[in-house]
Every structure is written in C-alpha cells, then in structure tokens.
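Every protein chain of the complex appears in place save one, which is left out.
Which chain is which? They are A, B and C, in the order written, and residues in each are numbered from 1.
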Amino acid sequence: MNTIKKIGVLTSGGDSPGMNAAIRSVTRAALYKGLEVTGIRYGYQGAIEADFVEMKKLTVSNMIQRGGTILKSARSAEFRTPEGRKKAAENLRSQGIEALVAIGGDGTFQGGTILQQEHGFPVIGIPGTIDNDLSGTDETIGYDTALNTALDAIDKIRDTADAHERMFLVEVMGRDAGFLALETGIACGAELTLLPETLVHIKEVKETLRNILTNKKRSTLVVVAEGDESGGAMELYSNLKEDFSDIDTRVCVLGHIQRGGNPTARDRVLASRLGVAAVNALLDGHVSVMVGVVNNNIKLTPLKSGWSKKKSIQTELLDLTKILK
Amino acid sequence: MNTIKKIGVLTSGGDSPGMNAAIRSVTRAALYKGLEVTGIRYGYQGAIEADFVEMKKLTVSNMIQRGGTILKSARSAEFRTPEGRKKAAENLRSQGIEALVAIGGDGTFQGGTILQQEHGFPVIGIPGTIDNDLSGTDETIGYDTALNTALDAIDKIRDTADAHERMFLVEVMGRDAGFLALETGIACGAELTLLPETLVHIKEVKETLRNILTNKKRSTLVVVAEGDESGGAMELYSNLKEDFSDIDTRVCVLGHIQRGGNPTARDRVLASRLGVAAVNALLDGHVSVMVGVVNNNIKLTPLKSGWSKKKSIQTELLDLTKILK
Amino acid sequence: MNTIKKIGVLTSGGDSPGMNAAIRSVTRAALYKGLEVTGIRYGYQGAIEADFVEMKKLTVSNMIQRGGTILKSARSAEFRTPEGRKKAAENLRSQGIEALVAIGGDGTFQGGTILQQEHGFPVIGIPGTIDNDLSGTDETIGYDTALNTALDAIDKIRDTADAHERMFLVEVMGRDAGFLALETGIACGAELTLLPETLVHIKEVKETLRNILTNKKRSTLVVVAEGDESGGAMELYSNLKEDFSDIDTRVCVLGHIQRGGNPTARDRVLASRLGVAAVNALLDGHVSVMVGVVNNNIKLTPLKSGWSKKKSIQTELLDLTKILK
Partner (left out) sequence: MNTIKKIGVLTSGGDSPGMNAAIRSVTRAALYKGLEVTGIRYGYQGAIEADFVEMKKLTVSNMIQRGGTILKSARSAEFRTPEGRKKAAENLRSQGIEALVAIGGDGTFQGGTILQQEHGFPVIGIPGTIDNDLSGTDETIGYDTALNTALDAIDKIRDTADAHERMFLVEVMGRDAGFLALETGIACGAELTLLPETLVHIKEVKETLRNILTNKKRSTLVVVAEGDESGGAMELYSNLKEDFSDIDTRVCVLGHIQRGGNPTARDRVLASRLGVAAVNALLDGHVSVMVGVVNNNIKLTPLKSGWSKKKSIQTELLDLTKILK
C-alpha cells in the first residue's frame, strides 16, 4: 500500500505550451486523491534552492489556457553534479515531499532517472516538448500547438509568396527530430520538406525545385527542419542562390514563436490526461516511469526509455510529401 | 488487376473544415497514379444533374488551408429515390467516371452504400464531419478544428465570466454525439459537462452547481452538447433560473462558427492521409469501404459500418471532467 | 499646484478587452509621476466595501495582453444611493485615496459624475466599452477587439454558408448603438446590415434580400444589431421564414464571445494612451473629465457629456453597405 502524502511538481528544460495544463492536472488530481502538492519553481534548480510554493485548487484556476509555465523553467548545471542532486533530495524531503512529477523532455527525464537511482526518490515523467521526439508516447505536450503555430505563420507567408510568385525557405524548430517539419510540410502543402531523418543531397534538392518551378506553380514553399543536414534555411539559401538567381527567394526562420501561445485543445486534453495518469502511477507504486498516450490509451514506460530510445518518422507521412506536392 | 481510369470526387452533407484538403489529396493522389479526376458539385445532387468539373493539379492549389468546400455540399432528396440514383449512376458512367470518392458523414456513406449495391459502382468513403461520431476511424476530418473553434470561443467567454464572476451555459454542436462537448469541456476547464451519452438528472446538475458555487470559484462554465437530454443550453437555463436566481447566469449557443474556419494542422494531415488512402483503396479493388485512421494507421472498414455502428465515449475522458473540475 | 499623492483605479460595468492594458497604464504612469496607486476591486461596490489592493509596477506585469479585468467588474445598486456613495467616499479618503480613475461606460461615468458633485472627489473617466457609443472619443477601449472577434466568427460562418449556399442572419452586440454591426457588416462583406440608427421596414428588408438571392450570389449574410428595430436575428428569422421558405436560412447570435479575448494592438495602444492621459489630467487639476482620442489627439471632455450626448454613425460608412454589397 502506498502511503505518499505530499508530492512535488516541476517543469524543466525548454518550455512548451500545455505545461500549465499539466501542472493544473497534476495538482487537482493529487488534491482529489487526498494528497498535498508543492510546486517547485525553476525546475530542478528550485529543488536545490528550496524555491517552493504550495499548490491549492484555486492556485491553478484560469491558467489551463496559458502558454509558458507558472512554475518557470530552467536548466540546472548544479543538478548535473551528485552534490546538487543530494541537496535537492534533502530539500524535498525536509519539505515533506515524497515523490516528484517532472514535466519536460529528455534532459528532464535523465535528471529524474538519476535522482531516483541515487536517492530512491520516486519520479514520474510527463512528456512536455514541442519536438515530439520522446518514445513511449504518440505525442508530447506542446507539439500540436507548435505545429499549428508554424502552420499559421506559413499560411501567412503563402499569401505573400503567392502574390509575388516567390520561393520561400522556411525553417521550423527540430534539432534532432523532423516531426514538426514533416507534419508542417504536409499541412501547409509545401513543395519540398527537408528533415534530419532523411538524407537528401543538395543536387537532388536543386533538381526537385527546378522541376517544380518549371511546372509553373504560383509559389514555392520549402520547409526545412533546423537540424536538417542542409544546415537550416539560411545555409540552404546560400547553396541555392547561384543556381536559382532567376527566382525571387526569401528566407524565414520561425524561431521562438513556436514555443509559446495558448495551447490547442489537443495539447490541453493530453496534458489533462497525463497529469491524472502521473498521480495514478505514483499511487500505484511506480517510482521511475514516464506516462504517455499510445494508441489513445495511457501507457507507462520506464523513465529511462523516454530519452534513450529514438522515435521514428512514419513512412506513410514521408510518402505524402512526395505524392501531394 | 484494376483498370480504373477516371474517378469522381464529391463532398456531401454538413460541411466540415478540411474537406478541401481531402479534395486536394484525392485529386493529387489520383493524378500521381495516372488517373483522371472529375469533381462533382453539390454532392450526389450534382451527379443527378451532371454538374461536373475537371480536376487538375493546379485546380487544388492554395486551398488546403480554406474552410468550406470548393465542390459545394448539399443534401439530395432525389438521391434517396431509386430513380435518382439510377440517373446519377448513368451520368457518372456517361462521363467516364468509374468509381467515386465520397467525403462526408453517415448520410453520405448510406447513399454510397446503396449506390454501390444497386449499380455496382465502387464507392470509397472519407469521414468528414465535425461530430466525430463515425466508427472505423479515431477521428473524422473537421473534428479537431471544430474543437479548437469552440475552445477559442469559450476562452473568450471565460474572460468575461471571470471579470463578473458569472455562470455561463455554453452549447456546442453534437445532436447525437458528445465527443465535441466532452473534449471542449476538458480543454476549457469546464466545471460541468453534459453529454447525450450520459444521463444526468437535473437534480444532480443543480447539486453539482451549488457545490461549485459554494466553493467560491471565480466563474462557472457549463458545457452542454446540443443533443444532451437537458434539451440544450436554453432549456437548461429555464430549468435552473429559479433555483439559481442569486447567480448572474448567461447562455451562449456557439452555433455554426464551429463548422467553418481554416482547418487545423491535424485536420489537414488527416485529410491528406485519407485522400491518398482512398485512391489506394480503389486501386486495390475495394468497392465499398470507408478509409479511417485507427491507432495512427490507415484502416479500411466496410462502408456500411461507418454509419451503422456507434462509436463510444472513452470512460477515461469522462472521469477527467470530474477529477479536474 | 496639485498635491495628489495617491489615486485609486477601478473598472466598472460591462467588461471590455483592453481594460487590463488601461489599468496597467494608469498604474505605471502614476508611479512614474511619483504617485501611489490603489486598485479598487469590483468597481464602485469595492469602494463601498473597502476591497482595496496596492498596485506596484510588477502587479501589472504580463497582463497587457489579457482580456477581462484583474480588478473585476460589477454593477453596484448601493452606489446608486446617496448613502452608498457617502460610504464609498469615506472609505476612499480613509485609505488616503485622493482621486479616482474609473474605466467603463456611461453608467460608470454617471456614477463618477455624481460622486464628484456630492463629495468633491476628482474622477477621471476612461472610456472602456465594446459598443463605442461614447461621445468625446473616436473609439472606446474594447471596440476594435470586439469588431475583430465578430468578424472572425462571421468569416467562419461564411465558409459554411458558401459551401451550402445558405442565408445566415447573424446578430452582433449593440443594444442602442450600431457601430459594431455597421463596421462588422462592411468588413465581412454582408449583403445587408441592420442597425438601431436606421429605420428599415421589413418589407424593404424582404425586397432587398429577394433581389440579392435572384442575383445568384453564392451565400447571403445579414448582420443585425441586437438593438435593431427588427428585434434581433431570431425575431427577424420569424418574420422572414414564410416568404423565404425556399432558402435554407440559419440564425447565429454571437453573444458574449464579443466581450472577451486578447485585446488587439489598437485597443492596447488606445488603453495605454488613455491611461497616461488620465493621470496627466488629474495632475493638471481636472476633477470631472473623460479622456478620449479625437482625430488622433488626446482630448478632455466633461465627464457628463460622455454619457449624455449620443455619438452618430458616419453617413459615409452607411453608404458603403449599399455600394459594396
């Protein structure tokens, strides 16, 4: 029988829209189950510095719709040292916190895994990152919002591209993973989409673009993931400009707008589900798992595998970019 | 071996955001496979009246992002008669159209099923409806957009509800199905959500609301599905106003804004996948199936089952409305 | 020379987007000028109940973009009595508050006018209402946001109206003033716009609609102000349905979504200007004025005239609805 009485909740690493919805869900689910909840500000750094705040039902009112995170986020160098983690564990325990729900990406889960191993402190991970690159869940919190933000921006760019019959190279976030670029590319009707997961030689890029331009489409959109081997939109532009000097070409790096904004319905529902699932996992005695949604059902995965395994791109979606362009 | 050379595509019944993305996908996938494509305007009625338009690659340019349907939609009384269907089949054949892709909801698939049975005309259904009430697919085209539209409206209502500490009864679409109401309710943080799928006696509604109001939350949102047994937001208001005369209560019926608007990323990707899948299904020799996405993979279901079986609400989501309120 | 040291700020009456931006501007401008600022919650009622909150620079951080009002709003019956106002004045004075900035509409200004007359308490009004019906300013805070919210909703309705070639009767807010309906009608390309300020006999409405429908436009949008003599969209529908039984007609009452949402750039800039202007007016010794922007310059008007004079609709805009339909 589990006898946890108080849990801590934190957000860590790069923020993503829907983190507030997850904080709310963890808080309300825990209170519903009779637990107390403490918010830890600034991620693991806040545990080290004992920056705590009590979470009540109304603390999380009227924030399900807000981007960012009311608990703030940070990357903590100190927590990467054994001394830092020891201090964190001591502070948490002296506050009466017996388990942790950590919302974030692979760095967050790595930290949580080690904290659990070294100090026996139960840690449940909730996947929150716009990159959608965590295995163990079909989607991560923030991904759907980032996708729609990128799409909305590109819809606007298409307007002006179309008015001038220009070519645009648009860079979306994704250092190691191309999910965001791939789905953005399909959804905006991009003529070409370049991802880290697929190798496309610059010669092939040029041939494809020349073919499209010859077919007299009114405008051309190329979506490039930040981490594509082309080097991103700016470098791609440098490599194209000589051969495509006949085409009015522009570059747009969407950047940090993709991390903010009110979360979409999907991200809020996902965050709500995962928050409840995280509390349930703790009460069920789990000590080092990530909660996810796989095939529309809650699934628990060892916390370790969330960051150690790579999720793959669906071939079906890759094919779409070629068939529909 | 399949020898189809020309296919027809139509949208029918209530329109939903993403139908244009589906038309585009069917068209481009068919052209990619070497088929010709004819658009049929105004649904089945257009087949009866031979209202045809040739679909080329550029016909579907720059419309993936638009709401509504460029092929128009209509409900056809004539198509419900054997004579109407005969005329439709003859017109399609005399135009050289050998198979049909029909985008719509259960009425559309019912029509397609009978057309196939009576005239041996292959019909592939693509699920497009904001109600998400078709079995054989986890989501229907337009559902995600309608959800976000409803949510965006309720976020605005929350602002004013909160400023005045009012109670709002908000009605969302859904005559027979509560999917939209349920996920909207979770995502907006509604204090109470009422669906056709669950029976909640008015006495219970009143107790729940009185409890919430006693706990001094700053505002109260009730989301009601159009088809809930309470009779919708207006009738609910009539039944509450006497007992809640101490609370400033307002009604908002969101209505047809939920059917329009630019489709979300999710709806565009879904429509793109299903359009390609529909063309593949035809080429594989299927004559009466609906294409869907189940557990993130393309799945074919007999066209008949899309409208004859009822999809059920997930218990896990129902529980969320109680835990997180 | 003015020796005010502390001012109060409140929002009252119907809320409107941009009120938070105005609160922020009043607060920061006052602090900039060396004054102290007290927030009064729930409008005049909060003065009666001494519901005060100290306003610091960071109290108003990160809220310029939020709808609603952090100071809450309410209508106060008690403040309409001499006793209520006496109590309010005493509470304000005992708190050290020497002057008031009241953000709201005509009811707010009426209250402020009487408070000033009875108790010599300086009151500066800032016009915040979505109706734009206050003379002494070209625009009121919240009007531009409400306009864009209504427009965004109608753009969605146009999608579905167009897909089905339907007629929609859309009701926008405006009990006594048609500004919102008029500009919404122009901006959405409505076929007919009905306002309280113009008398259009139902016979004329019918003739106009019949003409439009005969000209085979793809869809028909009628924008009706809540306070139009037709009785609003629902009653108009009742009066049209017999003669237009050949047309698929739907009604949409936009309702309270028009009061919420993040304020537009224009509303935030207007609120920022008027907040600073209000503090300046107090320091210049004014005791009963409304600040407004007329011809793009700050203008002071006696507080009384904001609510006692009616602003008129521009004939040029009325003509547009006929020329461009």
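Details
To be clear about the criterion, a residue touches a chain if its C-beta (ideal position, glycine included) is under 8 Å from a C-beta of that chain, and two chains touch if they have at least 3 such contacts.
The structure presented is a predicted model; accordingly, all values stated were derived computationally and were not measured.
The missing chain, though absent from the view, touches A, C when the full complex is examined.
When the missing chain is restored to the complex, the residue among A:L31, A:A50, A:A74 or A:I114 that touches it is A:A74. Note on the undisplayed chain: of the listed residues A:I141, A:I157 or A:L209, the one touching it is A:I157. Of the candidate positions C:A187, C:M234, C:I247 or C:V287, contact with the hidden chain is made by C:A187. On the side of chain A, the interface with the absent chain consists of residues 11, 15, 17, 19, 66-69, 72-74, 149, 153, 155-165, 168, 250-253, 255-261, using the contact rule stated above. Contact residues of chain C toward the unshown chain are 24-25, 28-29, 32, 57-58, 61-62, 64-65, 138, 144, 147-148, 151, 155, 158, 162, 183-184, 186-189, 215, 217-219, 262, 264-266, 268-269, 272-273, 275-276, 295-298, 314, 316-317, 319-320, 323-324.
Here is the rule we go by: only the chains that are shown with their structure count from here on.
Because contacts link the chains only in sequence, without closing, their graph is best described as a line.
Summarising the inter-chain layout, the chain whose CA centre lies farthest from the centre of chain B is C.
Taking each chain's centre as the mean of its C-alpha atoms, chain A lies 28 Å from chain B. In chain C, no residue reaches two or more other chains under the touch definition.
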